[in-house]
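Let me give you the structure first, and then I'll get to my questions.
As you look at this complex, bear in mind that one protein chain is not there, while each of the others sits in place.
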Amino acid sequence: MRKTIYIRTLFIMICILFIFAFFSICIGRFSSNPVDVYHAILGKLGLEPTADEGMEVVLFSIRIPRVFASMMIGAMLSLSGAVYQGVFRNPLVSPDILGVSAGASVGAASAIMIGLGIWERQGFAFLFGLLAVGLSTTISKLMRNHSNLMLVLSGIIVGGFLNSLLAIMKFVADEQTELATIVFWQMGSFAEIDMQEVVAIGPVLFLGSVLLIGLSWRINILSFGEVEAKIVGMNTKQIRGISIACASLLTASAVSICGTIGWIGLVIPHLARLAVGSDHVKMIPVSALLGAMFMLFVDTVARALLTVEIPLSILTGIIGAPCFAWLLYKQRATVS
Amino acid sequence: MKKLLTVFFVAMLILSSAGTAFAADITYVVKKGDTLGKIGKAYGVSYTSIASKNKIKDPNLIIVGQKLIIPKDETTTNTNANSTTNENKSASITVTDVTGRVVSLSSPASKILGTHNPSLNTGIVLGGGDKYIAGFGNKKMANKLYDYVMKDYDGIVQIGMGSNINYETVATLGKNNVAILPERFKSQVEQYEKVGVTAIVALSNTESFESIKRSLTIVGKVLGEDTKASKINAFIDKTVKETKATAAKAKTKPSVLFLGSSSSFSVASSSMIQTDIIEMAGGTNAVKGLNVKGDFADVNMEQIIAWNPEIIWVPKYASYTAESLLSNSKWSSIKAVKNKAVYVFPSDLEPWDYPTASAALGLSWGLHNLHPELYSLNQVMKDADEFYSLVYGKTFTAQELGIN
Partner (left out) sequence: MIIEVKNMSFAYEGAPLLFDNISFSVGRGQIVCVLGPNGTGKTTLLNCLANLSIPTKGRILIDRKDTEKMSPQEVAMNIGFVPQFITPSFSYEVLDYVVTGCAPTIGTFQKPKPEHFEIAQESLKQMGILHLAHKYYNQISGGERQQVSIARALAQRPKVILMDEPTAHLDFGNQIKVLRIIKSLAAEGYGAVITTHNPDHALLLGGDVAVIHPSGEFIFGSCKDVIREDFLSSLYGVELHLCHLAEIERDICVAPSL
């Protein structure tokens, strides 16, 4: 894709994202009238007296944090999905492949069972998610086999084990309080997000994306294969290690904030490839933008469509799976 | 040769799996002079199980030519001391449970067991303690009250949690027990009967004071405590009547939001006793337009703000605190939070918002909370004293109950 076309595409996407975000803050169960939003903003800035306190709270404590959070989390998950797919040379890979989500679920469930608060729950989820990845990479190191296949298999082992642990915890949990909380957490939701958390993940997203976009050209080379990368003098172990570490950090942070959300890390990179080609230099930033857009859309539906809060995994699955089927159909000629 | 063998094995596999499906039940056509008891004896199954399998309400009434499904007898040694294998249909106790099943007992059960604690609470209030409790569900949820009124709480066997029941443990407790189940666990009836324990569904899914009273009546019959059951029901009736009358005098009907226990976004659905309590105590339910199955539902925070309740009730056993709502910026614009009208629903000893007899006290407290000028705390305490003396022969202080 020509550079000029790419820059234009990027620009258009950013504009669309802003427009989406603006629409999103005007929609919700409390009121979907943009005029109310306008007055609430003016009220908060002190330019006019607060007309509706409820609207102000809704806008600043609920909608705006959620809009930011969903965009950021969508970007983080898609970014890490794109990187994992490139590093593992497999377009069917999702960020869960090394067990991040399973680990985070176990962490969150532990916190819930011990009765800790939301911050601790997130901390546990984050830590356990990273531990799971660490375990997968350690297993493959112990097997003295650094190939991609070995990593994937280790990820399956660790993920499987952690999922069984989770099942035990669900079994022991109290049906009415703990179990419901664990299950709902797993299904993914931005319901409890507030501005503090948004500010906390900001640096993670920033650092992670800077690093990964910086490495995106090297990921191109990695995606050719181990031999091809080595013969141009690349330190494959180092680059792979940094990429996986960054992507895992992004995923673990995302999952710890809002629970496990499937499909985004798998499908969005494919959409990005359809739009701008497989060159990771172009496709990684586009993945992030598309992911932000998609997550924003999904979360807006999750909170505004019905009285009840629809878990995010349900929506991403309902939209993501047919999307993936359509993508496969389009690319069926290239699937061997 | 190999091919033939494979075909043979596959055919056998299919036949045997089909066989297990069919081998379960036999169809029998009623002939003149037959009685369910005779048929039961002939096939070695209890006539009650034939009656329930064919949904026969009156076991005396069968018609010539009627097709009966004879259930596969899992307990040919069905020496359930409570159900009789002789044809004497005039068993001493007949109980119809909430699913319409008719169960007969030759004598009152010695004890009850189960895993649904509100259902078991019927046995506890009827026995004034652990007299009638053989096996329990999740002991963690039972609260402090049981420490006061049960002589040997720790000694009671825990038979499982929720739908995970250890039926072997149940079997070791003996056959003189009756399992008391809520309607949502009605599929467990067969399992209990398999180990020789009669199971009765006492508590309906749709919670109301009527269903609570009915559960007390049923279990009262089962335990032979009919008198006590009617006394407790009389108390409930009286409380309901008086509350309604008092509430009618109120000038306002504040909107009340009853939150759930798992998170501050969960609310009770209309099929729960919480809704009845709100309305009878002279309030209106803040929850509108909620179409959910089951008990609690997680709603969107914006929705809660839009409902803008004037009063919020938080269950005592919630995983979050009332204080956390008061200090959370998201809740700050809600009327109830602004007026600090966020209350913990009593009591400290046992939940008064469960579908149990104590819900009557919940009603009484609710009335006081919504309309303190019409019903004072003293009056609530009077009700509590009356109830607890009737049931357990003790009273508790306001401190102990956590209402002040």
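Going in written order, the chains are labelled A and B, and every chain counts its residues from 1.
Keep in mind that, in the parts below, a contact is a pair of C-beta atoms (placed from the backbone, for glycine too) under 8 Å apart; a residue touches a chain by one contact, two chains touch by 3 or more.
Keep in mind that this is a model prediction, so the values were computed, not measured.
**Q** Taking the complete complex into account, tell me which visible chains touch the one left out.
**A** The undisplayed chain, in the complete complex, is in contact with A.
**Q** Specify the residue from the set A:Met234, A:Ala275, A:Val301 or A:Ile318 that touches the hidden chain.
**A** Once the missing chain is taken into account, the touching residue is A:Met234.
**Q** Decide which residue listed in A:Ser223, A:Ser287 or A:Thr300 touches the omitted chain of the complex.
**A** Considering the complete complex, A:Ser223 is the one touching the chain left out.
**Q** Hey, which subunit A residues sit against the chain that's not shown?
**A** Residues 86, 89-91, 211, 214-218, 220-221, 223-225, 227-228, 230-235, 239, 273, 277-279, 281, 334 of subunit A touch the chain absent from view.
Criterion: only the chains that are shown with their structure count from here on.
**Q** Please output the residues of subunit B touching subunit A within their complex, sorted ascending.
**A** Subunit B reaches subunit A through residues 138, 140-141, 161-162, 164, 261-263, 265-266, 289-292, 296-303, 305-306, 308, 317-319, 329-330, 332-334.
**Q** Which part of subunit A faces subunit B closely enough to touch in the complex?
**A** 28-31, 53-54, 56-58, 61-63, 115, 171, 174-178, 180-181, 184, 191-192, 194, 303-304, 307-309
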